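The complex appears here minus one protein chain, its other protein chains still in place.
Take a look at chain A:
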Amino acid sequence: MKVSLFLTCLADVVYPASVGRSTVEILERLGCEVDFPKKQTCCGQPAFNSGFHKESREVAKHMIKTFESAEYVVSPSGSCTSMLHEYEKLFEDDLEWQVKAKELAKKSYELTQFIVDVLKIEDVGAEFNGNVTYHTSCHMTRLLGVKEAPMKLLENVKGLKFTELPFKQQCCGFGGTFSVKMVPISEQMVNEKVHHIEETEAEVLIGADLGCLMNIGGRIDRQGKSVKVMHIAEILNSRGEAG
């Protein structure tokens, strides 16, 4: 199976190789052939969510072109994948691009969703030793509708001691530009999230969206706390490391 990786701009620009690398390695181990279209950039969500739809249309067109020949597009982000599914709304008056947008949406999956729903695999043979909890990101669960896949995969990771996060359905306060436009509110939200994470006594917080992880992890670091933040791809790619 041929898979084109949509890395997302955060994993590309802000984070070191690890998340993308893990994604590639897992997919290859599960028998996929992975390519990385070099022209890819960002899904366009910052402009879309801020109401700059003319601008996000430009970005969307670029991304549609970049992935035009892909068989499957897989991304280590629920939020950015859900944005790819929103593209058709941008082209309500432009049938040609609307059709293309729909085609992209049809073949685009978030990583865990792809593994569970398309590859039909629930055990990726990972082992990770440590106390962990999981943050369900809002766009992944509510917009993309992926709730079960990450849990199914985590259940089969050996060595994982899992505690459910209290109030897991609550947003962490990231919200893209919200995190810089509404700093005082975002601060209260992320504080509450960090508090609940601490209640679980987990050493590692796992998430499937780097936006949330950058927000929660950034707050944890600023507060000098020791909980580590890891992307689910890194966990699924583990071979017996400890948290």
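Throughout what follows, contacts are C-beta pairs under 8 Å (C-beta built on N, C-alpha and C of every residue); 3 or more make two chains touch, one makes a residue touch a chain; residues count from 1.
Assume contacts and distances are computed from a predicted model.
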Undepicted complex member, UniProt protein name, chosen from "Lactate utilization protein B", "G3E family GTPase", "Alkylation response protein AidB-like acyl-CoA dehydrogenase" or "Transport permease protein": "Lactate utilization protein B"
Footprint left on chain A by the chain that the document does not show: 7, 9, 11-21, 24-25, 28-29, 36, 38-42, 44, 46-56, 58-59, 61-62, 138-139, 142-143, 169-171, 173-190, 192, 214-215, 217-219, 221-222
